[in-house]
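In this view, the complex is presented without one of its protein chains, the others remaining in place.
This part shows subunit A:
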Amino acid sequence: MNKVKELPGEAIVAATQSPSIGNSFLAYLQRVRGGDMGALPAVLGLVVLCAVFAVARPSFVTAINFANLFTQGAAITLIAMGLVFVLLLGEIDLSAGFASGVCAAVLAVTLTSAGLPWYVCVAAAIVTGVLIGTVLGTLVAKVGIPSFVVTLAAFLAFQGLVLVLVDEGTNISIRNSVIVAIANRNLPPWLGWALYALCVAVFAGVQLRRARTRAKRGLTADPMSLIAFRVGMLALFAGLAVFALNLERSRNPELVSLTGVPIVVPLILVLLVVWTVVLRRTAFGRHLYAVGGNAEAARRAGIPVDRLKISAFVICSSMAAIGGIVAASRASSVDPNTGGSSVLLYAVGAAVIGGTSLFGGKGRVLDAVMGGAVVAVIENGMGLMGYGASVKYLVTGSVLLLAAGVDAMARKRAAAAGLR
């Protein structure tokens, strides 16, 4: 019966600051200062690295090298895209690299020894990935072994498995034209432009529709200027990329012409869109973030945490399988080192450089693509500079450490800014 007296509030709910491009930019700046940098380190890293390599080695900025970047980074990017799902939960999959090797070996063996049609072999490789993910996820979620230990064990075991599959170290070459085409052939230039137009149109359409429906319902919608800016940036940079990829890059154009967008690019784009929609627009994706942010809260909200963990590992290993197929395609062969050496570290590095947190709850599939681009540039540039294995390994280690360091620092800053 005792009334508590009214308190003056700070602002009415949802009568937020007027949405304008300037305010959006200010809000972004505030987030960055607070430690939520998103893909900013990756973008800055890309610019700096490209500038350094372009100055040191003019051959870095040729059309042929630009196309090389895409095919070089594709496998790692695909594996990193899968890793994002596991990292979102605060788990890790150290076996993703060799899982891709196992799946590539399954592809090679079914393709050559068994002589099955290519689509059956691709399906077999992906099913292998699903199985691996199910086993790993079950061990982590149901048995309760830390993911670090489970996947470290798998990391060792899968090396053995690859050796068994490829007959103790022989090199299986892949001659199937479809498989080889994935990482070695290009789209015709007109198709590249057609896809470009489609992408920009769909992006603009989705953005406009969302703004319109939100405005109609009286919710805060993105201003037209911001949408125009986003669509414009996409149109500009994607247009430049398609233009560069459509340049003639054959040494001997009369003999054999080499132009067009590599086939892996649309493959990555489709997977990027699919997984982004899954993460951002479905309950499954929402629940992944929730488990990564506060597993106990998720459990109390009735979210099946164990099932979610298993599915994250399944997605990770399946994406590793796709990465393995692309790697096999690029090398046109599979050997015991496919998916080995620095592949996993590069993939984890790619996800983390892009802005995915190792602590869980924060990350996007786009991060993996941005980070994958950085990794590809480093690998490619170092190759052009003529460094040996020693320097490459040193740089690999440093890159991963740097990425994890940036992540931890961002977390600290966020804590200081009261964002976490």
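Definition applied: a residue touches a chain if its C-beta (ideal position, glycine included) is under 8 Å from a C-beta of that chain, and two chains touch if they have at least 3 such contacts; residues count from 1.
Here is the rule we go by: contacts and distances are computed from a predicted model.
Taken from the listed names "TusE/DsrC/DsvC family sulfur relay protein", "Sugar ABC transporter ATP-binding protein", "Lipoprotein" or "2-oxoglutarate ferredoxin oxidoreductase subunit beta", the protein name that UniProt assigns to the chain not shown is "Sugar ABC transporter ATP-binding protein". The chain that is not drawn here is touched, among residues A:168, A:254 or A:296, by A:296. In the complete complex, the residue from A:33, A:142, A:175 or A:214 that touches the missing chain is A:214.
Set against the missing chain, the residues A:57, A:286 or A:413 yield one that touches it, A:286. As for the chain not pictured, it touches subunit A at residues 1-7, 9-14, 16-17, 213-214, 217, 219-220, 277, 281-283, 286-287, 289-290, 292-294, 296-298, 300-303, 361-362, 414, 418-420.
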